[in-house]
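Every protein chain except one is present and positioned as in the full complex.
Chain nomenclature is as follows: A, B and C, assigned in order of appearance, with residue numbering initiated at 1 for each chain independently.
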Amino acid sequence: MSDVPFPAIAAAIKTTLEAQGFTRLIGAEVVAVEPGVVVMALDRREEVLQQNGLFHGGAIAYLVDNTTTAAAATVLQRGERSVLTAEYKVNFLAPSRGDRLTCRAEIVKPGRMLTVVEAKVTCRTGGEDKLVAVGLATIAHVDRPKGS
Amino acid sequence: MSDVPFPAIAAAIKTTLEAQGFTRLIGAEVVAVEPGVVVMALDRREEVLQQNGLFHGGAIAYLVDNTTTAAAATVLQRGERSVLTAEYKVNFLAPSRGDRLTCRAEIVKPGRMLTVVEAKVTCRTGGEDKLVAVGLATIAHVDRPKGS
Amino acid sequence: MSDVPFPAIAAAIKTTLEAQGFTRLIGAEVVAVEPGVVVMALDRREEVLQQNGLFHGGAIAYLVDNTTTAAAATVLQRGERSVLTAEYKVNFLAPSRGDRLTCRAEIVKPGRMLTVVEAKVTCRTGGEDKLVAVGLATIAHVDRPKGS
Partner (left out) sequence: MSDVPFPAIAAAIKTTLEAQGFTRLIGAEVVAVEPGVVVMALDRREEVLQQNGLFHGGAIAYLVDNTTTAAAATVLQRGERSVLTAEYKVNFLAPSRGDRLTCRAEIVKPGRMLTVVEAKVTCRTGGEDKLVAVGLATIAHVDRPKGS
């Protein structure tokens, strides 16, 4: 992608994420795509909560999954390669009782084979953003199949 | 819960999981609840996939989140305590191209304060169950607020 | 420990770490103990390397283990409680070819039951500190046995 201007790359990443069936089901939105950084958000509604009225841990993990993988995609060096999530860890820090989750993923270390990305998830509660989860992900760079 | 027979505990766990807004949105089902083990499954449909037609990593993480936490809940010793997900890690092993995801969580080590649970996620492809992800979770035992 | 001035707490943590049999064997030193932060360092010598002349991953994990646990100990509220490492994850980012490893652990979220701590490990190479690993740890607060 070395000859593609970054705004076009960012637009392609945003379009890809928002077109995922799972993203449309959950109703998450892409807030920002910058070199090395992707931010997504999810508003509170009954369908993304667990039994105690908190955002479901799975919804938080979904945001960590998508933003960390997409953050790695922002720094792909060549058009013929793609990224895949190898693994991630999520630590839940506080109950997410608020109105809106925001997950910001930022590359810690880009690599040719593996890129390591961290994520911070905040929940807006009474006008304030409270840190509710952190994630640490390993994203693999893979060759795209010929002709795809 | 020491005086409650296990089938009643299992039924309560199944009901709680299936009543979650997020579980109803995703359409997952509880397949089994046994002492130390919880199994959930999710059938393939467009709404739970990512852009390449695979089950979304976030859907896999949701299953790991719910089953590991519920597996820890099966061994709670007393009615006044509850469980919370402290953290988990998920490793993605193979693309989940099949028809149905099944996640089986089993306690590795129960504890008074922390219970450690592992999860194995398989995807049924052409009649065969293929291992597509593994998880390792730390679940915290917390006192339920008085009067709740 | 609420009535104990912080310098006394810091000195006790430093003494405890440096008196560990394993710390003396490895030859690591405590560089700083501040509220929520612990820094340790390890100089290069043959005995802490692996087969290619890099610092051994196990030496890096040792630093992450000790600094994250000790960072949580800096914020203990009362004398009757202690801390134990529940789990951690380490990501290796680059080969640690340099002269000296430094690991800085800092609390992300203190808690009554669990404290989450992150660690950054740098390796001084040619006068420059290069980030070689990151860690994310969950530390449990436990009651000290009566009379101990």
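Keep this in mind: a residue touches a chain if its C-beta (ideal position, glycine included) is under 8 Å from a C-beta of that chain, and two chains touch if they have at least 3 such contacts.
Model, not experiment: these values are computed from the prediction.
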item	value
Sole contact to the chain not displayed, among A:9, A:75, A:94 or A:140	A:140
Among A:37, A:114 or A:131, residue touching the chain not depicted	A:114
Omitted-chain contact residue, chosen from B:30, B:71 or B:136	B:136
Residue in contact with the excluded chain [from A:14, A:89 or A:104]	A:89
Absent chain, residues of chain C that touch it	16, 19-22, 24-26, 45-51, 56-59, 61-66, 69, 84-92
Missing-partner contacts on chain B, residue numbers	89, 91, 93-94, 108-109, 111, 116, 118, 131, 134, 136, 138
Residue numbers in chain A that touch the chain omitted from display	86-87, 89, 113-114, 116, 138, 140, 142
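As a working rule, only the chains that are shown with their structure count from here on.
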item	value
Centre-of-Cα separation between chain C and chain B, whole angstrom	33
Inter-centroid spacing, chain C versus chain A (mean Cα positions, whole Å)	29
Rounded Å distance, chain A centre to chain B centre (Cα mean)	22
Per-residue multi-chain contacts in chain C, two or more chains	89, 116, 138
